[in-house]
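The block underneath contains the structure these notes are about, expressed in C-alpha cells.
Presenting subunit A:
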Amino acid sequence: MLDFITRFFRREEASGSQAKERLRLVLMSDRVSLAPEIFDAMKGEMISVVRRYLDIDEGGLDVHFESAERRFMLLANIPVLSIRPKPNGDGHAALVSEKMPRRRRRRRKPQVAPDAETPSVEPDAPVEPDTSL
Partner candidate 1 sequence: MTVQIKGTKSGLLLHLQERPLSGAVAELRERLTSLPGFYKGSRAVLMLGSLPAEQSEVSAVIATLEQFGIVADGAVCDDAQLAALARSAGLRLVGASIAAAPRIRDDRTDVPERRRERDGGRSRKSARNGRAGAAPDGSATLYYKGTVRSGQSLSSVGHIVVIGDVNAGAELVATGDIVVWGALRGVAHAGAEGDDSASVAALRLEAMQLRISRAIAVAPDERRRKKPAQPEIARLRDGRITTEPATL
Partner candidate 2 sequence: MPGTVYVITSGKGGVGKTTTTANLGGALAKLGRQVALVDADIGLRNLDLVLGLEKRIVYDLVDLVEERCQTRQALIKDRRFDNLYLLPASQVKDKESVTEDQMRIVMRKLAADFDDVLIDCPAGIEHGFRNAVAGADQALIVTTPEVAAIRDADRILGMLGNRRCRLIINRVRVEMVRTGDMLSVDDVVEILGRDVVGVVPDDEEIIDTTNRGEPIVLDASRRLARIYNAIARRLLGENVPLTNLSEDGLWGRLRRLVTGTGQ
C-alpha cells in the first residue's frame, strides 16, 4: 500500500492532461474497431504493396492494432514464402540481399508514432457502420 501512497503523492501531471492523452488513444482504437470496412481496405492495400516484393502466405497473415503503455501501433505478421527476384509491376528495384536467413523475418512494425497525425480514420470521416439510420 505504501508504494501506492508515495506514487500518488509525487505530483503527477494534472489529471486533466492524463485524461486527454488516454482519451486520444482509446478513441483511436474505438473508432478503428468501429469502422471495419476502412480497416479491411487498408489491409488490402498493404498486402498488394508487399506482394510486389515478396511472395507471402496470405493465409497466415495477421494485421491488427495494439495500444500498449502510451503508444498506438499497427502490427503486421506477414509470413514470407520467397523473395521476388525482380519486383513485378513497380519500376524501382528492391535492394534485397540474396542470402536471406532461413528463419522467418522479424515482425515488421510500420509504427504510427504517437505524435504523428492521427491515422487514416479522421474523426470527421463519414464512419457509418450502421447504415440503417
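Selection rule, in plain terms: all candidates are chains of the complex that A comes from, given by their letters.
One rule holds for everything that comes next: contacts are C-beta pairs under 8 Å (C-beta built on N, C-alpha and C of every residue); 3 or more make two chains touch, one makes a residue touch a chain; residues count from 1.
Because the structure is predicted, anything quoted here is derived from the model rather than measured.
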Options 1 or 2 - which one, within this complex, touches subunit A: 2
Parts of subunit A lying in touch with candidate 2, wherever the complex brings them together: 14-17, 19-20, 22-24, 26-27, 30-31, 34-35, 122-124, 126-131, 133
